[in-house]
Every structure is written in C-alpha cells, then in structure tokens.
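And now, subunit A:
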Amino acid sequence: MSPIGLNHFLALGAVLFCLGTYGVLTRRNAIAVLLSLELMFNAVNLNLVAFARFMPNLDGVVLAVFVIAVAAAEATVGVALVLSIYRNFRHIDLDQVDTMKG
Partner candidate 1 sequence: MEPIFEQFIRDLTGGFQVPFWAPMLVSLGLVLAFIALNAMFMIWLERKICGRIQRRMGPMLTGPKAWARFSMWTGGWFQTPCDSVKLLLKEDIIPAQVDRFGFMLAPVLVFMAALAVYVPLPISSTSHAQPGPIVVAVADLDIGLLYVVAITTLTILAILTAGWASNNKYSLLGGMRAGVQILSYEIPMLFALMGPMVLAGSLSLGDLVLVQHAGLFGVPLLGWFLVPSFLGAVVYLICAVAETNRPPFDMPEAEQELVAGFSTEYTAMRFAMFYLAEFSNTFVVCMIFTAVFLGGWTLPGFTPPSSVNLGFFSLPYFDLLAGMAIFFAKAYAVVLLLMWIRWTFPRLRPDHLMTFGWKFLLPLSFVNLLICIVLAAIQQIYFGGNPG
Partner candidate 2 sequence: MHEQVAAAALEGAAANVWLVPLLPFLAFLIISFLTRPWGRVSAAVSILALTGSLGVSAQVFWQRFTQDAPPMQVAVPWITLAPDHPLGTIELGLLVDNLSAMMLLMVCFVGLCIQIYSTAYIQTEIAHFPTQGSASMSRFFGWMSLFTFSMLGLVLSHNLLEIYIFWELVGLCSYLLIGFWYFKHSAAEAGKKAFVVTRFGDLGFLMGILMLGVALKGFDFLGLSQKFTQGIPEGLTAGFVALAAVLIFCGAIGKSAQFPLHVWLPDAMEGPTPVSALIHAATMVAAGVYLVARLFPVFHPAGHAGEAALLVAWIGGITAFLAATIAVVQNDIKRVLAYSTISQLGFMMAGLGVGAYTAGSFHLITHAFFKSLLFLGSGAVIVACHSNDLWRMGGLRRHMPFTWFAFLMGCLALAGVPPLAGFWSKDEILGYVYAAPGGMALFLVLTFSAFLTAFYVTRMYFLAFEGPYRGAEKAPADLAGPVPPLSLPAPFPTSQALDVAPEWTEEMATSSQEDLPAACRGAGMEHVPHGLHAPKEVSPWMWGPLLVLALFAVFLGFAGVPTGVGLGLPNFFEGFIHLSGEGHPHEFHWTPMLLSVVVALAGIALGAGLFAGNPERGERRLRSGLRLVWPFLQQKWYLDHLWARALAGTMYAGALTMAWIEANLVDRAVFGLAGSVRSWGDWLRSEHTGKVQHYALMLLLALVLLAVGIGMVEPGFFTSRQFVINLLEGGR
C-alpha cells in the first residue's frame, strides 16, 4: 500500500464535509441537521489536525480543541432551539417551519 500522506486526510476531510453539507441541505428533521453539522465540524477538525501533524505546528490541535468546545456550545443551543421548536410546532420538520416565508 502506498504511504499515507497529508492529502489522504484532506481528501477524507473533504468527503466528510460534503456529506455533512448534503445532510444539512436535505434532512428535514432539525436534529438530523444538527447531526450533519457535527459531521462538518469533524471534517474541519480532521483537516486541522492533519495539518498540525504534517506541518509540525501544534496550533492546529489547539484550534481543534477550540472547535470542539464551540461545537459543544453550538449543539447545546441547537438542541435547546429544537426543543423549543418542538414545543411550539409539535414537530421539528424544518421544511414546515417557514414562519419567515415572504
């Protein structure tokens, strides 16, 4: 097998990111969207760590730690919002939450 380099990790990150994007764009369920968002976060983190490892510089890892922290905050608020939506609409289908429709 050929040796694994930075590009492998970056490509995997790109795939993961696009899958996450696809989920965000298509899933109706708000929680599924949140799940997909986490995928995108992970893709970013994967890139950061890979860069940090292959271009030796710990800052990438530090940044990844920050990203995880921010993701935790995001998920907290996201879930709270979802629960709030659920309480108001009795469902969490994003394509029916269109009160902002013009």
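Criterion: contacts are C-beta pairs under 8 Å (C-beta built on N, C-alpha and C of every residue); 3 or more make two chains touch, one makes a residue touch a chain; residues count from 1.
The candidates came about this way: all candidates are chains of the complex that A comes from, given by their letters.
The model shown is predicted, which means the values in this text are computed figures rather than measured ones.
Colleague: With reference to the defined contact criterion, which of 1 or 2 touches subunit A in this complex?
Modeller: 2
Colleague: Hey, which residues of subunit A end up touching candidate 2 in the complex?
Modeller: These residues of subunit A touch candidate 2: 21, 24-26, 33, 51, 55, 59, 94-95, 97-102.
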